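This report concerns only the one structure given below.
What you see is the complex with one protein chain gone and the rest in place.
Up next is chain A:
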Amino acid sequence: MEIDDQKQQQLEAPAAVPEGFNTDYLRVYYDGKHPGCDQSYVGRREFSFTLENDIYLRFQSFDSAAELESSIKEKCPFKIDIGPVYSVDPSKRHAYAQSGNNVFVPVERELIFDIDISDYDDVRYCCSGADVCSDCWPLMTIAIKILDTSLRDDFGFSHILWVYSGRRGVHCWVCDSRARKLSNEQRAAIADYFRVYKGGENALKKVSLAGPVLHPFLARSYMDVLKTFFEDRLLLSQQLFSSERCQKILDLIPDENVASEVHDKWQGNRRSSVSKEDVNVTRWEQLKTTLQSGKHKGLRRCVEEIVFSYTYPRLDMEVVFVFQLIPVTVMILILQLFRLYHRYGP
């Protein structure tokens, strides 16, 4: 059944963040904030509540919005998770267990992605962990831009909901019915399509763009979004080429000779620079020229690799598979708002 249009209507204006946490605030918040929902479908959707004292209730289901609303008001959960839609009403699953065969199975589940700002800790100097500021939040917004464009243009999805995950990142919920029916294998394939960043803790160079040209998706991401963002914003906001920080970029160059050659040049120029232009910009231009000169083999894609390393979206590869429950602690950010934030900051 089509609940796509109705899901769009759920989008709400941001709520005020309470000063201190209080169960009463929860009551106030929950009152009047509930989405409309389709009757027969929602009855098979799993919700789970985490109550005071860490009591965890799974397989909650409701036949109507009103039921959901009253249950929440009554129980005042500290945390609500939304699970998949099952083949039968989750709260009645035991009745079906008698009949033997796997009758109680998840059948539909939105396509969900999770981007965590703490995954960018190795490329931002302003904050770390769950902290975010106006210098590094743009990493999130461009990640959203790239993924959103690809989900629409490449995969043909249209009902996409971006949500601030309440602590340190964003969730993407793709609600098209086609998306809801994807198997785990297909979800993993989409996640892999988006994956560029492949390193673990020990890999120095984590982005490797082989091939004489980039796949159209990567090329478009680079030309339309990443290049400008890196050169016009990130370079400067993070001072990537300052004396203490530039080594990190040089470490991404596979040819050690070239890296040390450039490094020595910068050491030499430090005191003699009279240019008004920011040192970051100058050094980046110098580096680009060297890498793209064609004199050195194997450095063909190095410029792009550096840009991708710093700016390309880093998906949490524990991509949501059909079984998992996703926290929806505070739903305040919507796509229209994201555009505002992008201009003015969080």
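Here, a residue touches a chain if its C-beta (ideal position, glycine included) is under 8 Å from a C-beta of that chain, and two chains touch if they have at least 3 such contacts; residues count from 1.
Definition applied: contacts and distances are computed from a predicted model.
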{"item": "Undepicted complex member, UniProt protein name, chosen from \"LsmAD domain-containing protein\", \"Trafficking protein particle complex subunit\", \"DNA primase large subunit\" or \"WD repeat-containing protein 41\"", "value": "\"DNA primase large subunit\""}
{"item": "Option from A:His215, A:Arg245 or A:Lys265 whose C-beta touches the chain left out", "value": "A:His215"}
{"item": "Given A:Ile115, A:Ile142, A:Ile190 or A:Leu287, the one touching the chain that is not displayed", "value": "A:Ile190"}
{"item": "Footprint left on chain A by the chain that the document does not show", "value": "153-157, 178, 182, 185-186, 188-190, 192-193, 210-219"}
